[in-house]
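Every protein chain except one is present and positioned as in the full complex.
Per-chain residue numbering starts at 1, and chain names A and B are given in the order in which the chains are listed.
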Amino acid sequence: MYDVLIVGGGVIGCSVARELSRYVGKFVLIEKENDVSMGTSKANSGIVHAGFDAKTGSNKAIYNVLGARMMEELSKELDFPYRKNGAFVLCFDKKDEGKLKELYDQGVANGVKAEDMEIVSGDRARELEPNVSPEVTAALYVKASAIASPYEMTVAYAENACVNGVEFKLDAEVVSIVKKDGVFDVKLADGSVLQAKVVVNCAGVYADVINNMVCDKKFKIISRKGEYCLLDKKCGGLTDATLFQLPTAMGKGVLVAPSTHGNILVGPTADDIPSKDDVDTTYEGLNNAFDKASLSVPSLNRRNIITQFAGLRAHADVNDFIIGESDVENFFNVAGIESPGLSSAPAIAVDVAEDIAKKLSLQVNKSFNGKRKGIPHFATMSDEDRQKLIAQNKLYGRIVCRCENVTEGEIVDAINRPLGARDMDGIKRRTRAGMGRCQAGFCTPRVMEILSRELDKDPTEITKFGKGSNLVIGRTK
Amino acid sequence: MVRKMICISCPLGCHLEVDCSDMNDIKVSGNTCPRGKIYGINEVTAPKRMVTSSVKVNGSDAVLVSVKTSEPVPKDKIFECLDVIKTISVDAPVKIGDVLYENICGCGSNIVATKHADKI
Partner (left out) sequence: MKTCDLVIIGGGPAGLAAAKAAYDCGVRDMIILEREAQLGGILNQCIHNGFGLHTFKEELTGPEYAQRYIDMVLERNIPYKLDSTVINIDKNRVVTYVNEEDGLQKVQAKAVILSCGCRERPRGAINIAGARVAGVYSAGTAQKLVNIDGFMPGKEVVILGSGDIGLIMARRMTFEGASVKAVVELMPYSSGLNRNIVQCLNDFNIPLKFSHTVVDIKGKDGRVSSVVIAQVDDKLKPIMETAEEIQCDTLLLSVGLLPENELAGYADVNLSPITGGAVVNDKMMTSVEGIFECGNVLHVHDLVDFVSEESEHAGKCAAEYIAKGCGSSEKIPVKGVNGVRYVVPQIINKDDDFEPISLKMRVGNVFKNVEVAVMLDGEKIASKKKQIVTPGEMETIVLKSDLVQKVKNGANVEVTLIGR
C-alpha cells in the first residue's frame, strides 16, 4: 500500500513527487509513457513568466508569482538551465497602448515588483532589442521574465525525487480508479492494481479522464495545440529577451524567444482539438506561427528553421488551475495546468505536498537531499574543465553529436543515472544529442549503438520514444 | 525503330538515339565516347548492369564488407544475384579485389570485395 500515488510524470507530477519526498512515506509516480516529461512539459515555450498576465486573485496569478520567485534558486539546486532574460510585450497600435498599462497594473496587483516592469517607447524597445519591428509603438518591458528548459527541469525534479525514495513506474497507464474502504485501487493497463491512501492527479490533458473516474464533480480539459518552429543557434542573436505580442482583435499573438540553449523559438499557435494525443505539426500551423512571429521580428528567416514541434496545453473549462483536494476525500487534483504552469510548478508542488503531508500526518524526511547534479555539458564548459573531464573519463573525449558537441560520456551518463534515458528522444532531452542543426542525421547510428551497448539490447530493439517507434526494422544480412 | 535512352556508362549521361530497325546493324548516335555506342547496342540486345551490395564479414570491426560484380550482369539476373550475395559470409581479413564468390548465377561475373576489412 502506497501512502501517495501520483498520476503523471510531467513537470507537475515530478515536482509534487520531489516535494513529497521531503516527508517519510511510500510514494509512487506512474506515467503512461516510457519516460518523464513526455507531454506538455517537453513541448512548450519554456518561459518563466513574471506574473502580470493572469487575472488577479486567480490560482494562475498567485502560483505564477510565487513559482517564478523560487525558480532561480531551484535551478541551482536541481541543476537545470535557467536564465533571466527579460521580456517585452509589444504593442503595434497606439490605440492599444492603454492595454500595456492595464497589464502593468495587473502585474503590480499580482505581486510583481513594480521596479521589474516598465512601459517603454517603441524606440526604447528597439534600442534594447534592435531586431524588434519598426511597427512597434510601445512595449511593456518586464525585467523579471526568465526562461528555463522545461524538460530538463522535469527530468531534474524526477531524478531528485527518485534518489529521495519515490518509486517511478513508467509505461504504466491507468485504466480505472476505485475508492473502497478509504483506499484507492488504481488499475493499470497491464492488469496490475496499486493501492494508495492518496491519489494526486497530475495527468495533464488526461486529468479530466482521471478525475472523472473517481469524482462526482466532473470537469473537462481541452487540448489546445500549440505549434512551434525552432531556429538555428546562429540566429541566437535575433533577440535576447522574450518578445510577446499584446493580444489584439486579431487574436492572441505568438512569441519569439531564445531557448536556454541559444536557439530561437517561434510560436505557439493555439487550436483546440478533440484528440489528447495529436501532436502532429500542420502545414497551416507552421506558416501561421512563422507569419505572426515575423510581425515582432521582421528579419526572421524561414531558411534558418531546424525543426518544428507541437505540444498540447491542458486548458480547463473553468479557465484556471484546479488545485487541491476534490469532492472525494484524499483525491487531489492538480489539473488544467496550462501557461503559466511551468512558472507555477515549484510553488504548486510545495503547497500540494504540504497539504498531503498534513492530511496523512507524514513525518519530515531527515535524509532528504534536495541537491541534484546534472549531466556535465561538454559544449558549454571551459577548455580546462573539458581537459579535466576527459582525463577522468575518456568517453568525454569522443564527440558523438557534432552539431551540439555532445560526448559519449554524457550519453552514457544519461543512460546510467537514476531514471536514465531508454531511447533516442530520452537521450536528446537529457544531453541535446540530435537537437542541433542536422537533427540527428549523423549521430543516430552512434547513439543507437551506445544505447544498445549500455542497455544490453539488440540494436533493432532501440526506439525513438518507446514502444513501436523502433528505429530500424531488422538487419540486412 | 529508334529508341531514346540515357547512357549510364559514366556520369555524363549522354542522350542516345539507338536505331535498331536493322538488328544486325544497330546505329547509335548522341554518344560522346565509344562506351556509349557499346551501351546503346547492349541496351537493345542484352542489357547489363553492375551490381553493388555488401556481404557479412566475421572477425572484423566492420560488420559488412562492400562488394561489386566484376563485370556487369544481365539485367534480369540482378535479383537472382542479390539473393546469392545475401548468403555469402566471409572471414576477415578481406582485401579490396578479393574474389568472394565465383561466377555468380552462371553470369561469368565474380563477386569482388570493394573494401578492406581488417581482422581484429
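Rule of thumb we're sticking to: contacts are C-beta pairs under 8 Å (C-beta built on N, C-alpha and C of every residue); 3 or more make two chains touch, one makes a residue touch a chain.
All figures in this text were calculated on a predicted structure; none of them were measured in a lab.
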Hidden partner chain, touching residue among B:N31, B:S54 or B:S109: B:S54
Touching residue (missing chain; options A:G98, A:G237, A:G324 or A:G441): A:G441
Contacting the left-out chain in the complete assembly, out of B:C7, B:V73, B:I88 or B:C105: B:C7
Missing-chain contacts mapped onto subunit A: 229-230, 234, 279-283, 285-286, 302-303, 305-309, 383, 386-387, 390-391, 394-395, 397-399, 402-403, 405, 407, 437-442, 444-445, 449, 459-460, 463-477
Subunit B residues touching the omitted chain (full complex): 5-13, 15, 49-54, 56, 61-64, 66, 68, 75, 78, 82, 96, 114-116
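Simple rule for what comes next: only the chains that are shown with their structure count from here on.
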Where subunit A and subunit B are represented by their mean Cα positions, the distance between them in whole Å: 54
Contacting residues of subunit B [partner subunit A, same complex]: 54-56, 64, 86, 89
Footprint of subunit B on subunit A - complex, ascending: 476-477
